[in-house]
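Note that one protein chain of the assembly has been removed; the remaining protein chains are unaltered in position.
Right, chain A next:
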Amino acid sequence: MTVSVRKSPPGSDAAAPPARQRRVRAGRRRLRERATIVGFLLPALALFAALVLVPILFALYTSLFRWGGFGWPDDFVGLENFVKLFKDEVFLGDLWRGFVLIALSVVVQLPFALAMAVLLNQNLRGRAFYRLLFFAPYVLSEVITGVLFTMIFAPDSGLADHIMDLIGLGDLGITWFASSDTVLITLFLVMTWKYFGFHMILYLAGLQSIPKDVLEAAAIDGAGPWQRFRHVTLPLLGPTIRISVFLSVIGAIQLFDLVWVTTAGGPVHASETMAVTMFQFGFKRYQVGYASAISVVMFLISFVFALFYQRYVLRRDLEGAVTSMRGRR
């Protein structure tokens, strides 16, 4: 491909060409710029279409069929899969459990991460070590975490039961993953262990971008530590918190690996999530049409949530990043 080489940067042109010529040249330049943009975007777009758009559309299509995964779907059933889905107790339970996990994440896990971040933002001996320590679980794969905690929470012989014995609570006979009453909360403990470090690092980064002079000014004006936190730190941390809530919610909607390794959704569906139910139907029962319907609902929930969240909650944070073009052109 040939690119005509301009002799010198614009503006330094010695003799300005006539206006018409200038316009044509500007138009050509713009065209070339567009072509370059398209050229760069094309590979990414092609990959995105092949790996994201096509599967989504295909899932949408197969969700309308009774299909076992063999050959091309041909038994069209309309919306029957969706009707069945919203009568399925397990799936309705998935929605409820998803809601519980999201609520716990936002109400317990994130405030805990924030507290740790504030603590580790102080001048504390060995804080770099603690930061690393709390962040380390996030680096582990979900599968390793799962295997680790199935051992820790193993009935009778596991570490958790030894600790319960030591602090005198062994008689409660909590069976962690093995009882439908405690499995969800145990799962949440593991999730917190794994993910709070990530949110903590986010908050730490946010905290460090807060100018010291603002806090000092507040202190000089007589604001106590709590007031400084509540009225200076927290509002300035807003963008970070909003993003962290967003990631947490999307993560909870799609939760799969950790559940699959620790409980496989059991006992009796008590820890099943939408993704686990989808896997069960798609890969265990060969009811791919029905599994597609589940994935479509998952997609819609995530999509609608992301859309509304970005539109109404993240709007201020995204201003400048997404909306700048409108101002300039």
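Here, contacts are C-beta pairs under 8 Å (C-beta built on N, C-alpha and C of every residue); 3 or more make two chains touch, one makes a residue touch a chain; residues count from 1.
Methods note: contacts and distances are computed from a predicted model.
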item: UniProt protein name of the chain not shown, from "Sugar ABC transporter substrate-binding protein", "Na+/H+ antiporter subunit D", "Cbb3-type cytochrome c oxidase subunit" or "succinate dehydrogenase"; value: "Sugar ABC transporter substrate-binding protein"
item: Candidates A:Arg20, A:Lys212 or A:Lys284 - the one touching the absent chain; value: A:Lys284
item: Per the touch definition above, residue among A:Pro55, A:Gly68 or A:Pro111 touching the missing chain; value: A:Gly68
item: Those residues of chain A which, in the complete complex, touch the missing chain; value: 1, 3, 5-9, 36, 39-40, 42-43, 46-47, 50, 68-71, 150-151, 153-158, 173, 175-180, 183, 263-264, 266-268, 280, 282-288
